[in-house]
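For this depiction, one protein chain was excluded, whereas all remaining protein chains were kept in their positions.
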Amino acid sequence: MKIGLEVHVQLPTKSKLFCSCPTGSENGPNGSICPVCLGFPGSKPSLNRKALEMGILIAKFMGCTITDRIWFSRKTYFYPDLPKNFQTTQYESPVGTDGVFVVGGKEIHINRVHIEEDPGRIKRVGKAGSELALVDYDRSGIPLVEIVTAPDMSSPAEAREFLTSLMTELRQLIGVSGQEQTMRVDANISVGVERVEIKNITGVKNVERGLKFEVIRQTKMLAAKKKIVRETRHFDEERGVTTPGREKEFEEDYGYIGEPDLGTYTITEMAAALKVPETPLTRAKRFEKEYGMQFSTAKQLVATSWDLADIFEELAAKIGAEKAASWCLGALSSRWKGLQEKMSDKLHETLLQIVTEAAEGRITDSDAKLRIEALSKGKEMASVDDLDIDVDGLIAQIADEHPEVVEDYRNNPKAANFIIGRVMKETKGKFSSQEIAEKAKKELENRL
Amino acid sequence: MAIDPKTVERVAKVARINLTEEELKRYSEDLEEILEAFSILDEAPECDSFDFNPVNVENILRDDEPCLEIDPAVLRDLMHTVDDRVRGPRVI
Partner (left out) sequence: MSLERFIEAADKHEVFADRLKEIGLDGCKFHFSAKDNLCSTEFQARAGSRILEGYRPPFDATPIKKMREEGGLLIGKTNMDEFGFGTFSVNSAYGVPKNPFDPERSCGGSSGGAAAAACIIPDHVALGVSTGGSIACPASFCGVVGFTPTYGRVSRYGLIDYGNSLDKVGILSRTSKDVRKFLPVISGKDERDPTSCAQPQLDMSGKVAEVAVPSELTQNISAEVMTCFENALKKLEEMGIKVRRISMPSLKYATPAYYILATSEASTNLARYCGMRFGVMNEDFDKSFNEFFSKPRSEEFGDEAKRRVLLGTFSRMVGFRNKYYIKALQVRQLIIREYNKVFEECDAVVSPTMPFLPKRFDEIASMAPLEIYQADFLTVPPNLTGMPHLSVPCGYYDNLPVGLQAVAAQWNEGKLVQFAENWESNFEYKFPEVSL
């Protein structure tokens, strides 16, 4: 099985690709439009520097060869969502070619990376079969990057993994929102020899669903010795099936010509000046190599928070990777939500200090944990004592009230769960279940 | 022959122009004559480069600063929108 993807991702610029219309349209429909993105006669496009830089950054990140001189082309076809009846895209001179993206240790070849404009959005109204188009042009002119892979993926799950990883990376690289609708995919899949293209699928989940459906459909057809026809199909999100695209009256001829309104761009220098920041997966990979961590653990750490991964690296330098990982993935990670909200340089330093002191034995682990807990709740160090609840006393009290549990524990160690649950509830999750379990078992053992 | 009526027919379809029999015949003849004369281009020496503008237009970029100069409501009115949307033909 061979799967290749053409991935379109909306670039998170503030204004559109060829005009200054704001991209975040809260006043829609048709609330962020101008003569340029409506294709009014006399209007002229002008390229958004930021969009070009984002495109170059993505191409660079994927290790593409950057094309020295690029231009845009007019791809002419008629459709109600396309104001000029041509799409301004890149044809002969994509920003980058021949890159690679590694997923699960496997290299997926990237054929090309280019920039183009999004068309408007059509809302279909009326009876099925005779639907009218009502068009919203707020999306017209939103910058897209198109990433075209070689048919290097061999299962729908792998395609999903590719897209998920890609979005993770792009979030860090250029700040894409990661919402499902920011990504649209054309997927090529061949189970046998002939290739079928599923056009315009929105979001990662639907890509996997569409591909899975195609695998089953094509496999069944092959088993029944039926011929698979080379065609374009559509994915029906509601029914979860692919259906043949409507027969076109004739084959479009895009008749590409260069776009003279924009001129050309020599981007080698611009590309050299752009630094590719470390992305989540490359960082996890480095952790695996540098600190001997499991890749999945490293990925989890980086995914939790970029700041936490920073703290990890600083701690690793002081107290060793193993201890650093244990603290970061344990106490810090479990309180991270609270800590992140209050993150400041000072808090960052304080956390480093607490963990270092604990690791060096100057304070106890439980003290360190309590202090971290307090910080996550925004409490000052002085008020840590407030949290100094007598857990042991509480356990003893519950055990007193319920002798049957103590009795039960003799034959069934799971009976301790009753006490653990109660304590957890009373202390409102201020202590880890592990901590409470240890104390409860100790108390119960004593009473036997 | 540089172009035949069958090709002209296809070109007209791509360009979304319906041609009458008379038009098809006439434009086919015109285009044939024009392209025949233009075949002199085949004799032109090879040139190693091409550009899309006669002057060098390079690296002209705009800063990413959003602004709306014309009230979208004015543009919507011009397009005779219904519920703020532009009406169009059947797409399926």
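List of remarks:
All chains are identified by letter, namely A and B, in their written order; residue positions are counted from 1 within each chain.
What we mean here is this: contacts are C-beta pairs under 8 Å (C-beta built on N, C-alpha and C of every residue); 3 or more make two chains touch, one makes a residue touch a chain.
These figures come from a predicted structure and were not determined experimentally.
Taking the complete complex into account, A:Tyr256 is the one of A:Tyr256, A:Phe295 or A:Phe418 that touches the chain left out.
Of the options A:Thr13, A:Thr76 or A:Ser93, the residue whose C-beta touches the omitted chain is A:Thr76. Of the options A:Ser130, A:Ser344 or A:Asn411, the residue whose C-beta touches the omitted chain is A:Ser130. Remark: the residues of chain B touching the chain excluded from display are 3, 7-8, 11-12, 14-19, 23, 27, 30-31, 33-34, 37-38, 40-42, 44-47, 49-58, 60, 62, 69-70, 74-75, 78-80, 86-91. Where chain A meets the chain that is not shown, the touching residues are 35, 38-47, 74, 76, 78-80, 83-86, 130, 132-133, 249, 253, 255-263.
We adopt the following convention: only the chains that are shown with their structure count from here on.
In this assembly, the C-alpha centroid of chain A lies 39 Å from the C-alpha centroid of chain B. On chain B, the positions that touch chain A within their shared complex are 10, 13-14, 16, 51-53, 56-70, 72, 75-76, 79, 81-92. Only residues 13-15, 20-23, 27-35, 38, 46-52, 71, 78-80, 122-124, 129-137, 246, 249-250, 252-253, 255, 258-260, 262-266 of chain A touch chain B when the two sit together in their complex.
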